[in-house]
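Of the protein chains in this complex, one is absent; all others appear in place.
Take a look at chain A:
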Amino acid sequence: MDKTVDRAARTLSQRRSVAPADAQALPQTRPAPVYGGDNTALRLALDLSPVPAFVITGPSTIQMCNDAAQQLFAGATQALIGRDLMALLPKAPQRASLTASLARSGAHALAAPFDILAADGPISAHLHITPLQIGEEQVSYMTCRPLTSPDHSQRHLADALNAAGAAIMMVAEDGTVELVNDAACRLLAGTESQLVGSCVDDYVPQISRQAHARYRAGHALSHRTHAMAGGRSLKALGLDRQETSVEISLSQIDLPDGPRVLVTLVDITNRLEHERQITARNDHLAALNEELTQFAYSASHDLRAPLATIAGLLELCLEDLDAGELSETRHNITDALKTSRRNIHKVEAVLTLARAGLSPVAEEVIDLPRLVAACWDDLPADGRPKPAITVEMDGPSCVRTERQTLSTVIENVLSNACRFQNPDIAENWVQVRLRTLDGAVSILIGDNGVGIPEADQPRVFEMFRRSTHSKGHGLGLALVQKNVLRLGGTIVLCSSPERTDFIFSFPMMEVTE
């Protein structure tokens, strides 16, 4: 906009004064146009300028200015006309730079923003200088575009950028952030004034900052639009030191004073969380599918096994009957009956395992030591004395969980401890340690029974996996695992010749006082 105003100043001067016919088309390298001594055109140009504008004479004296300049740099009371422009510049290098610019021929913009003392305090502003010759006098028409006070076109641009959902930054080749929209301010936890003028590398996490500076330099040469880091998710570092997952695309735009990179940042935190949830759900479904496959395999194998045995025995019975071997026939029929009766219970156990975790169970407050005691009391003696049991409780004794689900876990492990006692030991024992300290629930059930060989430990939770000593169906620990998983828990098994420990951890179980 300021360049347009500069042109307007020249055009107006041409109409009212003796100006060369091609004055407005003069390239910047040509000598400043010569106008008559009438300041009316300059006055009009100053008044039309939407940004602060000055006419400078001599080395740096403010000869004229518009209301915007008066208000910004001197307020309502002080005079600006007649003052030395350099008095507004607190930095010596910038004063030297401006002095040199005022002496230059041709209209030009000063590259970096200048720090200028405004009436309300220091501001940063872009300066543009157009040398003019009024009669015999050499003057400079200077516009001042404060960074904190964008002109109309910038305001329109900012409005447009703010309407975008993504965070957008415009970055110069040297990495200086020149423009940000509201979404970028939110993403980087800073105000526009904090972000504009800073280096874009500051918003890259420390670990990638050096690499980013190199890539940025490379990008300046490539002049192409592309996704940053090949579309991978990146982190943007805000001024609050918080990192946000983002996808970034870079577009090159060419402005009159040089190329810029338009950086679009899309916050993908929610999308990543959504993807994580979908992945977790897929993993869960895959686990269920694997469980179903394993169940189908085991069920087809182990439920067919007794039927095959019964069929084999009955075939022999028929042959023995034909041969008149009644005693052998009776013996085989008895075996077939035993097999069928025993496997009625097996089918029931398989159905129990299949149903575990299907129906919702209401949670209730449970006293853990009492639950263990009840499970222990309900265990059948099975014709031999139970081991001696000790129960220790560290922390509050009550938790909120599904009673039947947890009972099934404890019952099965205690039952194994009873059934697999070591006959070579005089005193078999079972130790139960319940811990609810710091809100973390863990249950250890240990015994000094026959133990589980190391080679078998990884597979003890598989369906139909039985010990040689077992008369069971090999479903108890599969049921334990399924119920522990239902409660969001984990199992650790440690077994040595001295003792066997099942340690259950339930991080999601609520401890109640």
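Criterion: a residue touches a chain if its C-beta (ideal position, glycine included) is under 8 Å from a C-beta of that chain, and two chains touch if they have at least 3 such contacts; residues count from 1.
Operating definition for what follows: contacts and distances are computed from a predicted model.
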**Report entry** Record-based protein name (UniProt) of the chain missing from this complex, from "YdbS-like PH domain-containing protein", "Phosphoribosylformylglycinamidine synthase subunit PurS", "Glycerol-3-phosphate acyltransferase" or "Response regulator"
**Finding:** "Response regulator"
Query raised in the report: Quick one: which of A:L157, A:I268 or A:A305 touches the chain that's been left out?
Result: A:A305
Requested in this report: Looking beyond the chains shown, say which of A:N39, A:Q138, A:S208 or A:T339 touches the absent one.
Outcome: A:T339
Query raised in the report: Which listed residue (A:E137, A:E315, A:E348 or A:E392) would be found touching the missing chain in the intact complex?
Result: A:E315
Report summary line: Omitted-chain footprint on chain A covers residues 297, 300-302, 304-305, 307-309, 311-313, 315-316, 335-336, 339, 453, 456, 464-468, 470, 474
